[in-house]
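Of the protein chains in this complex, one is absent; all others appear in place.
What follows is chain A.
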Amino acid sequence: MLDYATLRVIWWALLGTLLIGFAIMDGFDFGVAGLLKVLGRDNEERQVLLEGIEPTWEGNQVWFILAAGATFAAWPMLYAVAFSGMYLAIALVLLALILRPVGFNFRGKIHDPRWASLWDWVLTGSGLAVMLVAGIAFGSLFLGLPFRFDDDLRMSWHGGFIDLLHPFALLCGLVSLSMLLAHGACFAAMKADHAIAARAVATARWATLVFAVLYVLAGVWLAWGIPGYAIVGPAATEGVSNPLYKQVAVGSSWFAGYMRYPWFWTAPLLALAAAVGVQALVDRRSVAGFLASSLMVGGTIASAGFALFPFLLPASLDPRSSLTVWDASSSRGTLQLMLVVTAVLLPVVILYTGWVYRVMRGRITLDQVRKAHGGY
């Protein structure tokens, strides 16, 4: 029987794992979709790129659905505040996610270049929108979100869509965009016909370089330009899940956690080392480059999560209302049950996902695509 504080930390780590899983697995789909018109010069080339992700994108997207579902179960207040507060941003992401399944399915159902091109644009647009909005939303957490709770723990939000567009948040949006474009390009380099893969290698190198510069820039800005949040006094790590029982001071540094737990530095260092790895490995056009970009994605998200710890959603209007790991979780019973369920089922999921990738392995060539579609 684990104590409440430990369960909360485990669920914080699991939330991070699911987000990283989403960013790695679904991120390359978004990246490839976003680069569809850049890497694929004609309909056949775009067909090759899409066939690379077609057999598996649907399972990949479940990482996001699961991250939302697990947040609902383990961090209900986080789910409620984030989804209702950033209402229109989430609605935009939702729209992008709705159009993807039908886009993949419907694109090839009518043989007309205009029809295919329409869905290419839909997939490109939805990929770009999700990558950008996800980064902006994550970045705006460091600025604090304009919400507060009343005594019934009903949240009220005082801001609109435009308020999310702070320059720092926009910078984070670009970090996310360049990171996932690089990741998608690494996948294309591994999976697509060599004619396309050559272009993907160049794109991956550029995008990784841009990412590394912006990422460091965001870190510097965060260290010197953005005040951190801190819980006043010792945190009630075993306390009830009611954010209003604590006091929060604004003005410290978001790097306080890094000073306290030096091992946190492994995350940003991993991200940067992996960026170097992408530069070195991507022209092998093998799984090595893709693994490097996956580590880059994982390290980046972990570094942001570490900086926030123990905060989940800082509240700028009323800092006391901020959601933290210690006061926004589900009850102990729910965390415990969900931990058991996840520990049993997630490895099974990873196992059969691995099997599917193995079955569908191999480079998609232009010849294959021409042959398969010549029959119509």
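In this text, a residue touches a chain if its C-beta (ideal position, glycine included) is under 8 Å from a C-beta of that chain, and two chains touch if they have at least 3 such contacts; residues count from 1.
By our rule, contacts and distances are computed from a predicted model.
Missing chain, UniProt name from the options "Membrane protein", "3-oxoacyl-[acyl-carrier-protein] reductase", "Glutamate/aspartate import permease protein GltJ" or "Cytochrome bd-I ubiquinol oxidase subunit CydA": "Cytochrome bd-I ubiquinol oxidase subunit CydA". Interface note for the absent chain: among A:I98, A:A195 or A:A249, the touching residue is A:I98. Taking the complete complex into account, A:L346 is the one of A:L317, A:L346 or A:L366 that touches the chain left out. The set of chain A residues touching the chain not shown comprises 54-59, 61-62, 65-66, 68-74, 76-77, 79-84, 87-88, 90-91, 94-95, 97-102, 104-106, 108-110, 150-157, 240-242, 330-331, 333-334, 337-338, 341-342, 345-346, 349, 352-353, 356, 359-360, 372, 375-376.
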